[in-house]
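Up next is subunit A:
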Amino acid sequence: MIPLTYWLMAAMLTPLLGALVISRLDKFPDYREAVTLVTASILFGINVYLFNHLDAASSAQFTLAEPIEGLAISFVLNQFGLMFALIASGLWIATSIYAIGYMRAHHEKNQTRFFTLFAVAIAGVMAVAFSENLFTLFIFYEFLTVSTYPLVTHAGTREAKRGGRKYILILMGTSILFFLPAMIWVYYLADTLTFTSDGILAGHADLKWVLPLLLMFILGISKAGVMPFHKWLPAAMVAPTPVSALLHAVAVVKAGVFSLVKVVVFIFGTDFITESGANQILLWFPIITIVLASLIALSKDNLKERLAYSTISQLSYIVLGALLATQQAVIGAGMHIAMHAFGKIALFFAAGAILVTMHKKLVSDLNGMGRAMPLTFTVFTIGTLSIIGIPLFGGMWSKWYLLSGALGFAQNAVLYWTVLGALTLSTLLNVYYLLSIPVRAFFFTNPNYTVIKEAPKACLIGMAIPTFVTLYLFFDPSIFYGLSLSLTGS
Partner candidate 1 sequence: MMINDLILRVVTKWLSPIIILFALYVQFHGDYSPGGGFQAGVIFSTAILLYALTYGLDAALKVIPETALRVAASFGVLLYGGVGVVSMLLGGNFLNYSVLADTPLAGQHIGIIVIELGVGITVAAVMILLFFTFSRRVDPE
Partner candidate 2 sequence: MNEQLTILLVVVPLMIAPITALFKSHTISWILTAIVSLTSLILSFIILFDVIDGSHVIYELGGWRPPWGIEYKIDSLNAFIALIVSAIACLSTIFAWQSVPKEINENNYGLFYAALQLCLLGLLGIALTGDIFNLFVFLEISSLSSYALISMGRSRKALTAAFSYLILGTIGATFFLIGVGFLYAASGSLNIADIATRFSTFADMQLVMTGFIFILLGLGLKAAIFPMHSWLPNAYGHAPSVVSIFLSATATKVSIYVLIRVLFDLYPVAYWQALLLPQILLVLGCVGVIYGSFRAWQQVELKRLLAFSSVAQIGYIIIGISLLNNDGITASVMHLFNHALIKATLFMGAGIILYRTNTTKLSELRGFGGSMPWTFAAIVLAGLSLIGVPGTVGFVTKWYLLSGAIAQGKWIVVVAILAGSVLAIAYVWKIVEAMYFNSKRKMVIQNVKIGDINLAKAPFSLSLALWIGAAGCLYFGLYTELPYQSAQSIATALLSSEVAP
Partner candidate 3 sequence: MIEYILGHINYWFIIAVMMVGLYTLISRTNLIKKLAGLAIFQTAVILFYVSLGKVTGGTVPIVDEAYTLYSNPLPQVLMLTAIVVGVATTALGFALVIRIKEAYNTIEEDAIFTLDQKDHE
């Protein structure tokens, strides 16, 4: 019986080891991709093992280093983190399969570098997920930014570099300007940074400091894509589609909202925030982001950009849920991390499949394409429906909890109606800007697309996985519900 701590270590070391092996296999693409798949599967297996042994969670903890007394880089097995780890590692498998098809069909260069860094980035995600304190989280938050940067600029073109510049400048700049000082401030107030279920600030900080502090966190954790620091995400769409799919629908952006939720729940504590009333002002950030991003998405003709803005809008649902600070809303926020991940990755996969088979990037070029690529567009439709929150798909549950959380929000009547209005409006806009795509593809006719010409097989397999999971989650969301429950302290 291996102690759980070692499993926890393995969760972070496996992708790193995998990266090491992958980087040596430049000459053998088949083995390289096999190793990627095996690593992804092992990692997923480890996370499943951890999930099954969650009861003994308190004992699984280890410290990597302690540069300053009281500030350690340490990791702990926790439910919310495990949820994130499960999603990321599970989808890594799907993405790897998909990437094999995509990268080969697209004749990308430097594929070894791609697969290596991908594994490294996943290691960063694991570290973020299992962070024991805010300090550790911050370090690996930055690590994730840096390690995904070469993936964003993978193409190496001028355009890719320009996108990459924005990516790194916004992500690192805000985190150093706002996140870091806010963290130091918290440490100064509370003398600790360890994530604690009721928050660590209550009783240590004056209520008036909550607003500026929390504002700094919202601005500093720009990976969550809250406006005004959201521009990096559309900029990052220059990356190859598998990167956009896993990193910018799942790993990186979710690391952002994950961090924000952790800060809100485990550093501030929901009660403390409600007490301070700071959220009544800060809620405007996600509200505006939700509506504005939806509107911008509407205006984008480039498919990936439209998806990016849709992501920004959806991420703010999670931020909204956290800031509402009611039990149901926080659970909804946690679940939305999972639900949105599966839905959005399916959409990205489909977009990539269209790009790689038909070489089309614009929404307006998709008319009638459903005839040629029925499977791809089925996947797209299911992803869309899940994101909109229609029953029969997993996405419904997180919206359900978010809405009921919003209904339970009793602090401020104006805000109450605004939140409800924003949620409704954005759902309607969702329907419009996302659902219009499969509608165009299936119901418009275009003489170019009569013969079936599907994406590479590997891509299809990769796409199928999140689609089925989305369907499954409608009938059994208990896994993610259970893991999100930890956010409420029970």
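Selection rule, in plain terms: all candidates are chains of the complex that A comes from, given by their letters.
As a working rule, a residue touches a chain if its C-beta (ideal position, glycine included) is under 8 Å from a C-beta of that chain, and two chains touch if they have at least 3 such contacts; residues count from 1.
Keep in mind that what you see is a predicted model, and the values were worked out from it rather than measured.
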Subunit A in this complex touches just one of 1, 2 or 3, namely candidate 2
Counting only contacts in the complex, subunit A reaches candidate 2 at residues 64-65, 67-68, 71, 73, 135, 138-139, 142-143, 156, 158, 161-162, 164-165, 169, 173, 176-177, 180-181, 184, 188
